[in-house]
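If you scroll down you'll find the structure; I have some questions about it.
With one protein chain removed, the remaining protein chains of the complex are shown where they sit.
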Amino acid sequence: MKRLVYLLPLLVLLVMGGYFVVGLGMDPRELPNMLEGKPVPDFDLKPIKGRDRGFRHDDLLGQVSIVNVFGSWCVACRVEHPFLVKIKQQGLVPVYGIDWREKDADAGPAWLRRFGDPYTLVGDDPQSKAAIAFGVTGAPESFLVDKQGVVRYKHVGPVDQEVWDNTLWPLIQELRK
Amino acid sequence: MIVEAGHFALILSLFVALVQAALPLAGAQRNDPAWMGVAAPAAFAQALLIAFSFGCLTYAFVTSDFSVAAVVANSHSTKPMLYKVSGVWGNHEGSMLLWVLILAVFGWAVALFGRNLPPSLKARTLGIQALISVGFLAFILFTSNPFDRAIPAPFDGRGMNPLLQDPGLAFHPPFLYLGYVGFSIAFSFAIAALIEGRVDAAWARWVRPWTLAAWSFLTIGIALGSWWAYYELGWGGWWFWDPVENASFMPWLAGTALLHSAVVVEKRDTMKAWTVFLAIVAFSFSLLGTFLVRSGVLTSVHAFATDPERGVFILVLLLIVVGGSFALFAWRGPQLTGGGLFRPISREGSLLLNNLLMSIGAVVVLFGTLFPLFAQVVDYKMSVGAPFFNRVFVPLMVPMIATMAVAPLLSWKRGDLPGAMGRLWAAGAAAAAAVAVAIAVATKTSVWGPIGLALAAWLAMGTVVELAERIRLFRTSPAESLRRLGRMPRAAWGMTLAHFGMAVAIAGMTGAGVWKVESIQTMKPGDSVNVAGYVYTFKGASEGRGPNYSYISGVFDVTRNGQPVTTLESEKRIYPVRGMPTTEAAIESLFLGDLYAVIGDPQEDGSFATRLYFNPLVAWMWAGALIMVFGGVLSLTDRRYRVGAPVRRRPPAAAQPAE
Partner (left out) sequence: MTRLLLALLLACAVVLPAAAVEPDEMLHDPALEQRARDLSANLRCLVCQNQSIDDSNAELARDLRVLVRERISAGDSDDQVMDYVVSRYGDFVLLNPPFKLQTLALWGGPVVFLLLGILGLVQFYRRRAATAGAAQAPLSDDERKRLDRLMRDDAP
């Protein structure tokens, strides 16, 4: 019994060490997708400057689609953007855009003119209304929405070929069945 | 060239550390004086080499050598000189170099001041110290080389995070590391003692000054960090229970407990295994902090190097060092039986109780800090923030502080609690008065306000009572009391001051935590706002340029009852290199609280956003910390602890028994 007490620190350390080993492989910033399996939240975003059509939640009904949160200020979005343009060109799936937190109303439209516009519809979200409703913490984030308008998957960070081939495209085909 | 020399010296120091670890440890085992004798000169050489290496890196920063990657990433040619120097440790690589520099310098100090340590204990202690060096030098050389070149060298650097460009933060890390790393000495002594299987009064006396030094440094480090947050973040917060703060607080708690339990070992030859355990734990917490900050395993605003490879390396290092020590402890600890018996109500008993409460406090902080990690592993993402720690940690400290006043009045072995409480009537009266004052002047009702002030008053008065007892004030002639006061050992003064400082700091924390008054609004020049009786009048704002930033400066006149109190000038700075703003709060510390003003963004109608505060008793926190540190330093100068310093009538070296 007495010996066991002296052994206790070592045991506690080993348990902690186990957690550390597992924890090192995890990203503490990545939050769970709270909307998974739930209908897309209600939102009604105004059009970005120079357009007359905004983006609201019922636009997503009746098709499998991707909702992409981006911003002209976001470096990683630049990395992701050409891939979204490619999806648009190949007509694989409609992508809707939430232009998040633009300080300048001209910045978003100018960015899309410069790098191409992959979005079926784009809504302007300067106050994070839709972004908070979706539980977004950073850009880019992408949500996969099914025909009933239910959120099925969240991807944090840029979508690239690897993510597309391994995760998004198989899921899209599944949802289309 | 100089950069390569620094790198080379660092590599060389690794080999020196290897020798310093291998030969003395083996020599102590074989009882070979020549091998053991290698420890001291090796420790000297190691410290010299690392100091040279550190000097080279500093040179690269000072001369803005942008062929060095660390300089590019963390410096800029327009930066003021102080921050070019502090930039050396304002980044992961450089701060690790500072870490091992301090480790080596402490090792050298043991070699220097430990002349009359038994040779085997000294050899083992330095050997263990060198083993730690080997681990961290390897970590630097293999994963975080500060001398890595940037190819091609850019024209200018990326600058430092402007929040770090601040005198408080320039000196915060060195003190913190002096504290963290200082506990390595107590750790090495503990491991050496476990190997030798002997812990006695002499051992405790050797460990105490090193622990005291580390504790004093860590106290300064934590206070500096807290002070920095208070004036730099622009809203008067000073403690957030952030994982990085907790990482510095846990070793402090363990170190404080160690200081006290070492006294029991020294005076009463008991609580030995516990003391050795605390010595191991204090440094283990330091290592854990290093791991948590640098691995990114927990989310934190502070973590400045999040890299899985480094994380794995430090984790392995942590598990080897701490795991090895705990294994040794499990094996040898049970043999460290103590002699002196004591009752629960006694000096030892109360020290043990407070040791326990502090340790539980440290464990609770550890648990709360790591819990999100545990939860994440089972797929539950959650946060443990300040509300949890305040609710759980603060109540634990209430009985601890209460006991703190009583313990010094109890005698060893068997104390007289009613007697002690009787002598503490003045402290009780002070506490009652504090409650009355707290309720009378409080602007907000709160339970913790009166409790905090009562504890502070109880402890402060209790400390004074203890001092009065010691000099037999009013029970003998004033002349005799004065003579006793003059002859009080410095270590006793140290305790009195440290406890008194704690009381002052508690009052400060209570005031600042409970009764802060805040007013946020837009103001045009000429507008006035009343904050807790102080009228702030906004005089206007102007723009200007500093060395590497531009700023908006706002001026406030403060009056109370129509009488001018002070003029405050707050700045909002923008650093173009990083494009980041910082706020420079204007603070006037008064006895009863700080006037605190922050200028914000200009509004469209020509007014400015302003934040004005009255932060009660904040200066007491810093004053309390300073008093505590002063007590620590005073205690450190006590002749009895100057191990190996030339003392009168020191026996010749030959008298030192070989063990």
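Note that the chains take the letters A and B in the order they are written out, and that residue 1 is the start of every chain.
Here, contacts are C-beta pairs under 8 Å (C-beta built on N, C-alpha and C of every residue); 3 or more make two chains touch, one makes a residue touch a chain.
Keep in mind that this is a model prediction, so the values were computed, not measured.
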Item to check | Selected from B:59, B:113, B:171 or B:371 as touching the chain missing from the view | outcome: B:371
Next on the checklist: Using the touch definition from the top, which of A:61, A:105 or A:133 touches the missing chain?
Outcome noted: A:133
Checklist outcome for this item: Cross-chain touch to the chain not pictured, restricted to B:197, B:526 or B:579, is B:579
Next on the checklist: Tell me which of B:19, B:62 or B:233 is the one touching the absent chain.
Outcome noted: B:233
Checklist entry - For chain A, which residues lie in contact with the unshown chain of the complex? => result 5, 28-29, 31-32, 34-35, 41, 73-77, 79, 101, 127-129, 131-135, 137-140, 156-158
Checklist entry - In the complete complex, which positions of chain B touch the hidden chain? => result 118, 200-202, 205, 233-235, 237, 240, 242-243, 299-302, 339, 341, 344, 352-353, 356-357, 359-360, 363-364, 367-368, 371, 374-375, 378, 380-388, 392, 396, 487, 520-522, 579-581, 583, 598, 600-601, 603, 609-611, 639-640, 647, 649, 651, 657, 659
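By our rule, only the chains that are shown with their structure count from here on.
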Checklist outcome for this item: CA centroids of chain A and chain B: separation to the nearest Å works out as 42
Checklist entry - Which chain B residues qualify as touching chain A in the complex? => result 273, 277, 280-281, 291, 295-299, 308, 311-312, 315, 318-319, 322-323, 326-327, 329-330, 333-334, 370, 372-374, 376-377, 379, 381
Next on the checklist: Touching residues of chain A toward chain B in the complex: what are they?
Outcome noted: 2-3, 6-7, 9-10, 13-14, 16-17, 19-26, 28-29, 31-32
